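Missing here is one protein chain; the remaining ones are kept as they sit in the complex.
So, chain A:
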Amino acid sequence: MDAGERQVQVRFTTRLGSDLRVEATAFSLPVHLNRYGLSQIINTLLALDGPRPFDFLFDGELIRTTLEQLYLSKNLSAESILVLEYILAVGPPELQSSQPEKDWVSAVNGVNPSLILSGSYDSFARAWFPDGTCGSVLKGHSDAITSIAVAGSSNDTDLDVITSSKDKTLRLWKVPLKPSSSTLSSVRIFKGHAASVQCVAANPSNTQVCSGSWDSTIKLWKIDSEDEDNEDEQALKKRKLDGAKQSIAQVTAFTTHKEHTQCVAALEWPEDRYIFSASWDHSFRQWDVETSINTLTMTCSKALHCLSVGGEGSLLVATGGADPVLRIWDTRMPGTVVPVLQLTSHTSWISSCKWHRQSPKHLLTSSYDGTVKMWDIRSKVPLQTVEAHKDKVLCTDWWREDTVVSGGADCEFKLFKYTPIEWL
C-alpha cells in the first residue's frame, strides 16, 4: 500500500447471514479502491474458503467507481466515516443450453418453473423441459407467434397457454407438464382482431386474457369453459355449419379498449384490477378492468415496444421502445414527462424488458444489438451483459428465479443461469 495515498474511514454493514458478517468497526482504506478491491477486503476479513464477489451499496446506490470518485460525487467530507452495505454480487451467467429452432424465436415465457415456452416465426410454439428437450409442439397458427402467456392450470397435469400470432388470432392450448414429445392442437381460438395480434397477457387469477393488436385495440377475453357454453346460439350454429371436424371452440372478446391510436405492442396484467398497455403511439396506459376506464396515461417521446411492471409494490413501470434507452416510470406521478430513471447502455432498440418476479430491483432487457442485460435499478450501469445472440434478440424472460431465457433472430433459443443469489 502506498504510504502517501490518502485513506478514508469505511464501516461495513450487511443484512446477510452471520457467517458473512464482518465486525462493525471502521477500517481506514485507500481511496483508490473500487468494488473489486472492497470485495477482496471483505473476503480477507471473512476468511472464506473460496472467493465470493460482493457488491457495495452506499445511500441505496451500487458503487461502480472508486471511493475517491464517490467522495467527490457525493460531496462527502473526507473525515466522515463511510457506511457501506455489502450484498452478494451477481456473477456472470453461464450458458446452460442453446437450442436451434427452425426460425426466428419471437416469444419466450418462463412463468412456469417446470417448462419454458417459446414461440417462433415458423408459426409453432414449443414447450421445452429443463433438460433441454423439446416437449410439445403447439401447431395451429398460420403465421408467426408474437407472444405467449400462461394462464395457470386447471389441474396438475397440464398448463393453459395462450399464444398470439400475426394471423390475427389467439389460441389456447393445454400443454402437458410431463415431459413428452407430442404435437398439440389448440383448444380454443380467440378471433376478433383485424390485424396482427402483438401481445397477450393473462390475469393473475387466470380467468381472463387481454390482447393488444396492430388494429390499436385491446381486447379482453374470458377463458373459462363455462363461458364457452354460454356462447350465443348463432355462433354455435355458425360453427356447426363450418364443419364438424373443427372442434375448436371459438371465443369472442367481451370488452374492447380503443383509446390507443396505434399498435398496442405490450400488455401486462399485474393484478386482477388493472391492466397496463404500451403502444406505438408513445403512451402507456393503465386500465381498470371492472369499469373499463383508462385510469392512467403517461406519454414518452418514443414508440414503445415492451413494458414490464415491477419494483417495490409493483409501482414502477419499465418501458423500452424505438431507442436504446430503458425508461422506468413511477405510476404514483401521473402526468410527468420525465421518467424516474433512464438506463442507457444498449446500442439499439430494446425488444423486451422483464422485472424479476421476486426481486423489486432486478430487471432484464434484450435489445436488437444482440445483448441481454441485467440491471439493478440501484446502479446506472448494467450488472451483467451477455452477448447472447449473433443477431437481434427478440425476446427474453426469467425462469426459475435465476435463469434467463432468450430467443433471437439467429434462430437460437438460449438459457443462461446466474449463480444462485439472494435477490433481495
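The criterion applied here is as follows: a residue touches a chain if its C-beta (ideal position, glycine included) is under 8 Å from a C-beta of that chain, and two chains touch if they have at least 3 such contacts; residues count from 1.
The rule is short, and it goes like this: contacts and distances are computed from a predicted model.
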{"item": "Chain not displayed: protein name in its UniProt record (\"Ribosome biogenesis protein BOP1 homolog\", \"tRNA (adenine(58)-N(1))-methyltransferase catalytic subunit TRMT61A\", \"NAD(P)H-quinone oxidoreductase subunit 5, chloroplastic\" or \"Oncostatin-M-specific receptor subunit beta\")", "value": "\"Ribosome biogenesis protein BOP1 homolog\""}
{"item": "Contacting the left-out chain in the complete assembly, out of A:349, A:398 or A:416", "value": "A:349"}
{"item": "Residue of A:168, A:257 or A:389 touching the missing chain in the full complex", "value": "A:168"}
{"item": "From A:121, A:287, A:355 or A:375, residue that would touch the chain that is not displayed", "value": "A:121"}
{"item": "Candidates A:302, A:357, A:380 or A:417 - the one touching the absent chain", "value": "A:302"}
{"item": "Candidates A:63, A:263, A:326 or A:363 - the one touching the absent chain", "value": "A:263"}
{"item": "Hidden partner interface residues of chain A, rising order", "value": "104, 106, 121, 144, 168, 193-196, 214, 262-263, 265, 280-281, 301-303, 305, 322-324, 348-349, 368, 392, 394, 409"}
